[in-house]
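The other protein chains are all here in position, but one chain of the complex has been omitted.
Up next, chain A:
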Amino acid sequence: MGHGGGGQMSAELIEHLFVPAFANPVLDGLTDSAVFTLGDVRLAFSTDSFVVQPLFFPGGSIGHLAVNGTVNDLAMSGAQAAYLSCGFILEEGVELSVVGRIAADLGDAARRAGVTVATGDTKVVDAGHGDGVYINTAGVGLVPAGVDIRPQRAVPGDVVIVSGQIGVHGIAIMSVREGVSFGTEVVSDCAPLNGLVATMLAVCADLHVLRDPTRGGVATSLNEIAKSAGVGIELTESALPVPETVANACSFLGLDPLYVANEGKLLAIVPRDEADAVLAAMRSHPLGSDAAVIGECVVAHPGMVVTRTAFGATRVVDTPIGEQLPRIC
């Protein structure tokens, strides 16, 4: 399981097995979506597979995730998703009503995101060879002229913004999957981010980096950016928007909210001069009302992410490896 966790193990798998096998200049960027020119248009193209359990959770289902995941991957290149493909892999015996609900959610999510499901495929595997329903989606969209958003563009001095509260999706999934309540119900924040991105681009076409911190959380995304760009990233612990329920659940479980998965959230790395305008634009959008500046890119400790604590110490935030194990002796 560790290889799918979005941490160091999956990074190794990609780097050592997949990249050498497919080597080409488009793939080399290893961004969430590929950006290339076809004819005389710049396109973003992305694919993602969804193997989430449970299939339904407070705030959404695998159907919503399958649309939003791909729409968001495209949005992280600054592209507006236009068309989606959709592949279902069904386990023999899964109830048709379940598939029906997921399909309805998927259609719903596509309408909300303003994207057309243009093609699809369905396969059935033997009972015991799948987890009910797997979905793969791929999507294409246009990248507006003058927009160049990729992790390598982060430079010292840039400001790090998060669009809202972190850790909510991961804790919601866990509380349903394990049947544990962490006080008030935590609802997943699964949502399409293309509208929010369009709002941001309207005030600042020169956004440097966008990232949706899904698996592995904010820590993993920022580590990838720091390493790709060769900058240090310094977060301010007290500025991190962590809702109390998430903080409590994390402290109970010995987890760090920085590593918990999000949906419907994005990280933006923007030039310092434009940060105020971008932040204001984000806050004017319903999905960015809790947007906050959480840190900055620095010259020191390139490739490393740290948090400055309330007491002024700087704690290293590294890429998680498999599950979190205690290091205390």
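List of remarks:
Keep this in mind: a contact is a pair of C-beta atoms (placed from the backbone, for glycine too) under 8 Å apart; a residue touches a chain by one contact, two chains touch by 3 or more; residues count from 1.
Just so we're on the same page, contacts and distances are computed from a predicted model.
You can't see one chain of this complex, but its UniProt record names it "Carbamoyltransferase", from the set "Nitrogen-fixing NifU domain protein", "ATP-binding cassette domain-containing protein", "Carbamoyltransferase" or "Aminomethyltransferase". Only one of A:Thr199, A:Thr236 or A:Thr314 touches the absent chain when the whole complex is considered: A:Thr314.
Screening A:Leu253, A:Ala277 or A:Val293 for touch with the missing chain picks out A:Leu253.
For chain A, the list of residues touching the undisplayed chain reads 174, 178-180, 182-183, 251-255, 301, 304, 306, 311-316, 318, 320-329.
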